[in-house]
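Pasting a structure below so you can have a look.
The complex appears here minus one protein chain, its other protein chains still in place.
Chain naming follows the written order as A and B, and within any one chain the residues start at number 1.
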Amino acid sequence: MRKLQAVLAVAVLTMVAIGLSSCGGSGGKEGGTLTGSYASFPELDPALSYSQEGWMAMYDTYLPLLTYKHADGEEGAEVVPALAESLPEVSNGGKTYTLTLRKGLKYSDGTPVKASDFAGTVERLFKINSPGSPFYEGIVGAERFAKTKSGGISGIKTDDATGKIEIELTQPRGTFTNELAMLFVALVPPGTPAKSLANDPPPATGPYEIAGVEPGKGWSYVRNPQWAKGNGDAIPEVPSGHVDKIAIKLVRNSATQVNEIERNQTDWMQTLVPADQYAKVKGKYEGTQFRVEHPISTYFFWMNTQKAPFDDVKVRQAVNYAVDSEALERIYAGQLTASHQILPEGMPGHKTFDLYPHDMAKAKKLFAEADPSDRKITVWTINESPNDKAGAYYAGVLGELGFGVKLKTINADNYFGIIGNLSTPDLDTGWADWLQDYPHPNDFFQPLLDGESIAPTYNTNTAQMDDPKLNAKIARLGSEELGSKQEDGYAQLDREFMEQAPLAPYGSIVTSTFVNDEIDLEKVIYNPTMGQDLTSFQFK
Amino acid sequence: MEGRSPWYLAYRRLRRNRLALAAAGLFAAILVFVLAAPLWAHQVAHTTPNANHTLEKVEVDGEVREVVDREGKPVGPLWLGAGGRFFLGADGTLGRDEMVRLMYGGRISLLIGFGATLLATLLATVLGLLAGYYRGWTDATISRALDVLWSFPVTLLAIALGLALAVGGLRIGPLHLSGGSIWIPVLIIGFVYTPYMARPIRGQVLSLREQEFVEAAVAQGAGPLRVMFGELLPNLASTLIVFFALGVANNMLLEATLSFLGVGVQPPNASWGSMIGSGFELITSAPLLTVIPGAMILLTVLSVNVFGEGLRDALDPKSKVLLEAHAGTPEPQGTAV
Partner (left out) sequence: MGRFIARRAAGTVLVLFAVSLIVFLIFNVIPDSNPAQNMAGRNASPTLVAGIEEEWGLNDSLPQQYATMMRKVFSGDLISYEGREDVDERIVEGIPATFSLCIGAAVIWMSFAILFGYLSARRPGGRLDRLLTVVSVTGISVPEFWLGAVLLNYLAYRLGVFPSGGYVPLTEDPLEWAYHLLLPWTTLSILYIGLYSRVLRSNMLDALGEDYVRTARAKGLSARQVMTRHVLRNSLAPIVTLFGLDFGALLGGAIAIEYVFDLNGIGLYTFESLINQDLPPVIAVVLFGAFFIVLFNALVDVFYAFLDPRVKLGRSAR
């Protein structure tokens, strides 16, 4: 009996041992060096970076007072506290935001993090004329500081002893919580120079810090020593990361990037797998090494509602019926998620509907009914692939509808400047896209469709839509805190705008996570606003 | 023995050069190919170079195939399987007929190549004559100006000009060209190539000028214009002809480079160079879209180069001046790229 018991005990222990090692909750190696490739070099200064590539690169190094939950999909749209103890207390009719800084936080160089650093960080934004500074012009005293660059911002009051930060706005601003989670206001130490530090980034507060930058070639990360020493425990909302080092290199050719992943020379590519390999890679690796991700954006064709022929709603509706998502899906090689509304999926307030399912016959009928007298139009498109082809397709569709079309393709660097300049002649219709700044519907409605946003230059409301009732709705919803009531309001607004059809939205472009076989794909988190989460990469 | 004009002798020599004749034949064939574009487009392919066929289907040997499949992959060459439609397949996600585009694109490539070279030849001849004949200050100014252009990495200049003009077009007095106009690459390349012709021409004028027939003309009371265009120019003729041929080769390659990089021919127009550019995006899945336009350029430029060499040999097989001038011209693509 004794021998049997011993054998059984050994057997059980062995099974337990096997069980533990194979089904570990975090079964997977800790440590290692992650190698990644980017196709374009982001600006590695949190105050200046205005692209998802840049945000993704600094999501886990620079922490603002608030941040986005490190989760996929809809969960990732939730704002959670980072350097602040909790979400802001909003008072004074939505004009005052109060937060408290957590205690004991330090930058990677050992400097303690203080409440007054927030004021310095915002001031730095204005001093270097950051493209993100307009988000903070609503703070009392900010505009004056922007012009004079001195004297501080009166609307920001901080107390280093208690860690209290009080921000006063000129008007209630429902998007401000999201704006506090933007990388632009990730805290940096006092005395950080008011110039681009992209080649020598400031000290970090997050789990990783940027160790070295070779401009045009790449950069690398190591673990931030202060994270283990204290920051990590103080901020449970931000994970600590599995790998010890991360080395990113610049590989401009995305086909080469794919090649390197397949040959296991690189662990991960940040860039979207190029169109001509997309189907092949997806077919071969989906589920094991490849995953489609959905950033929040809308791609659309705008129509100038202030000028014939697009001042007639029937014509605009005809265009919406005429555009065929199936064709566009092919043009984007399957990298398109089709939709016909302004708010994309993943955006709070999005409720799927389609007022204009493709129907060329109906389109032509509406067009005939409207019978526009001015049928000669200019179609504008950007010269970047594949958007240039979308524009060419659109021009073809308009021709089929009955217009006399002239297609103008403009260099990517000038495109938005030209279509945003109201004095450009023949601004009839054309291609455009809008990528979210943060997951708040106002970020789409206000710049794209609010009459108040129409400006003689740098105009983002290319449809020049100016409906007073809808303008008022945008303003009202924009001033309130985002809750389920507001989300319903936005869903309704989406419908109301599409009934007027100032735009012909056709969907959003996906991106992808492609890793080699050493990385555990399931663990990789893609936050729709910030991109892939470096702390989630783990070797199998 | 009857005296024959040097032109006739040159012609005889050329006729005996079989390689040069073959090259001329190849070029002629290519010319016919591109001139046949409207014929092919209407009668065989039933489409135009810019018409989109993204959602269409074609019937090939009884089987129905999509022009562009769901993943955006264009159909490959069908040859005569669909009656000549999509002979070389579709050009990408827009489903345009590659063969039709190749033919029309060839017209534009040739037009720009010849047009730019013609412009450069005209400018260079005038500048070379003026500088070589008048010498002194005229020569100094012209030569310095050419030096400046010479020091410019030429491709950079062409790219910069292409960018500048492709966006807003060109507006000089009554001259008004929109950004997408084909004349813009013609002007840019012609302008940029001028120094490469002007220098050797000037050199030749300088030496011709010392010869007796010029002295004789001046003694007879010929004015500067008569001397330049009546006496000097005819003696430059053979040089110019050879330069023109070599220039066409060089400029076709320069246009291809510019269009490939996106600053030459603008959509919706297409040239062989821009077709290589758009084909490059699909190089792993549809390499023929890159290979074929490039091969066309290679064949065309090769035929022009070989024929140009033949011309040179025929016009003056031992001419040191021509050889020097040839060597002194930083050659095809060499410098102008």
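One rule holds for everything that comes next: a residue touches a chain if its C-beta (ideal position, glycine included) is under 8 Å from a C-beta of that chain, and two chains touch if they have at least 3 such contacts.
Predicted model only: the values in this text are computed from it and were never measured.
Put simply, the hidden chain is in touch with A, B once you look at the whole complex.
Only one residue from B:A24, B:L102 or B:V154 touches the chain missing from this view: B:V154. Among A:K217, A:K284 or A:R476, only A:K217 touches the chain that is left out of the view.
Checked against the full complex, the one of A:V313, A:I418, A:I454 or A:A475 touching the unshown chain is A:I418.
Think of the hidden chain as still there; on chain B it touches residues 144, 147-148, 150-157, 159-161, 163-164, 167-168, 199, 203, 249, 253, 256-257, 260-263, 273, 276, 280, 283-284, 287, 290-291, 294, 297-298, 301-302, 305-306, 309, 320, 323, 326-328, 330-337. For chain A, the list of residues touching the undisplayed chain reads 41, 43, 45, 48, 50, 126, 128-135, 137, 143, 146-147, 195-196, 198-199, 214-217, 250-253, 255-256, 259-260, 263, 411-414, 416-418, 420-421, 424, 437, 447, 455, 457-458, 460.
Keep in mind that, in the parts below, only the chains that are shown with their structure count from here on.
Between the CA-based centres of chain A and chain B the separation comes to 46 Å, rounded to the whole angstrom. Taken together, the chain B residues at the contact with chain A in this complex read 50-52, 54-55, 68-73, 92-94, 163, 166-167, 179-180, 262, 266-268, 278, 281-286. Only residues 255, 274-280, 324, 326-327, 329-334, 383, 385-386, 388-389, 392-393, 396, 407-411, 414, 418 of chain A touch chain B when the two sit together in their complex.
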